[in-house]
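One structure is given here, and the rest of the page talks about it.
Yeah, one chain of the complex is gone here, protein chain that is, but the others are all in their spots.
So, chain A:
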Amino acid sequence: MAEELVLDTPIRNWVLIPLSVVMVLIGVLRYFVSKLMRSFPVPDPKIVKEGQVVVRARNLRAGANFIPPKSFRARRFYFSNEENGLLHVPKGQAQNPQAQMFSDPNMAMDMMKKNLSMIIPQTLTFAWVNFFFSGFVAAKIPFPLTQRFRSMLQNGIDLSTVDVSYVSSRSWYFLNLFGLRGLFSLILGEENAMDDTQRMMQMGGFGFDPTKNLGAEKDSLDIIQHEWALPKFEHRAEAVLRKLVH
């Protein structure tokens, strides 16, 4: 790598800027399309109830010492008995989330819609970028970088002699794809930003099992030791009053 590469101004005018503008426009367009296709899922009563049960059981665990022993035992039995306790999940009935997804066409439909609005425009733009702009060196970043960044910045150019600080057009596309989130949150409002990375994580984390939550709550409720705190309060009240009177 001896001399500097000179980047032609038409490259800036016809590659660098159009690519960024197109990416922004596509992001905005996708936002509106997904807004159109978004459906508000009707919550499943069972799932809502399970969530509430967990909250209530957690309250019971946290405040157990504030209610009389009898009341506590009755509640614990109500939550965790083996016959019809709210937290008791019969073996084998624990729903496999995968199976649940297939049994509920709505869910699959929702996922499809989400994926469609994500994947189709992405493949199209990628194909478009590949077709028109492949092999360009589109920009140069003003600081030197190590060789490890080559795969990130010079995707599509297989020249090992080009300095790493030059950015190929395809890499510019990728940088835009992941780097425009901040701009979108400015344009479209904070929570509306199209967040591809987060969405991908969500897909990976799919398969969360709510029944596990119930089981864990049941176990911690079972081992709790009840010690009524109220007798202590009488002494504390005495102390408070003594201070007040004297």
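Basically, a residue touches a chain if its C-beta (ideal position, glycine included) is under 8 Å from a C-beta of that chain, and two chains touch if they have at least 3 such contacts; residues count from 1.
Definition applied: contacts and distances are computed from a predicted model.
Per its UniProt entry, the chain excluded from the display bears the name "ER membrane protein complex subunit 2", taken from "3143_t:CDS:1", "Ras-related protein Rab-30", "Trafficking protein particle complex subunit" or "ER membrane protein complex subunit 2". Annotation: of A:63, A:135 or A:179, A:63 touches the absent chain (contact as defined above). When the full complex is taken into account, the listed residue touching the unshown chain is A:45, out of A:10, A:45 or A:182. Although one chain is not shown, part of chain A still touches it, namely residues 42-43, 45, 48-49, 52-53, 55-56, 59-60, 62-64, 66-68, 71, 75, 230-231, 233-238, 240-245.
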